[in-house]
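Shown here: the complex without one of its protein chains, the others still in place.
Then we have subunit A:
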């Protein structure tokens, strides 16, 4: 019963959050103003705020949150580990390193999309390396390869910060690393959306295999599941989707880790059945956090990635303790 109500409930929540997201901010709009802005082609302030600022930001929040939640659910099912998340494979740190290179060498000053493009290249490169190193098909070797590649990319980011040519460059790098949806335009949506959509298709294609993998790789294989292909779909899907998401927003942690846990119990813990609700939950988390960063006004704006981490880290702690207690 709860499983049947879960998806509609999450969709309703998303609609409510999306409406709030369009109305809330420095300039508050009434629903009537918002509706008028969406249908009226004349460019006034409300129309500008709506179409050029809030709408792309809303679309990005949905895409980014969705792919983070989806990828987390797929990776947890694939690795049969409740602590797996997209960052584990080095996607986020690879994207960070790419972005930092773009900022550090001044490409970012040249044209706006240099940072996300470099970040995307970085994400794909790290996952390719992790896959090549961990391809012996053991989950452990894959996780270890991901951690190693993450550490190398992280070291690169720190090197760039250490040798930053100017305090301004260091500040810009730090700002990007915190993750944010501020000042994102339709260009960012156009850059990220195709990768995120293709990534989602690959990730959703693993659903049935993930269910069978709950019995372990030997039994899944005996049930006609192509386990190697499932790994490839999951990893390439994560690299494309989360790589593109990180490329346009910066690093946003914990969503991929938390979203699957929020919905798992309601779907009877079946890994394949968590995919859609985890996608919706991830989108809701990022959207809610983005609204919160706009509404919390204490001095400088709080960055989205920082806010999610501040709320997500305590949850992570609770999760570790809970897993230890139940021995699950």
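Just so it is clear, a contact is a pair of C-beta atoms (placed from the backbone, for glycine too) under 8 Å apart; a residue touches a chain by one contact, two chains touch by 3 or more; residues count from 1.
Heads up, the rule we're going with is that contacts and distances are computed from a predicted model.
Taken from the listed names "Aspartyl/glutamyl-tRNA(Asn/Gln) amidotransferase subunit B", "Iron complex transport system ATP-binding protein", "Isoquinoline 1-oxidoreductase, alpha subunit" or "Multisubunit sodium/proton antiporter MrpC subunit", the protein name that UniProt assigns to the chain not shown is "Iron complex transport system ATP-binding protein". For the chain missing from the display, the contacting residue among A:109, A:223 or A:296 is A:223, taking the whole complex into account.
Across the entire complex, the residue among A:13, A:148 or A:215 in touch with the chain not shown is A:215. Summarising the interface, subunit A meets the missing chain with residues 80, 208, 211-216, 218-219, 221-226, 264, 268-271, 328.
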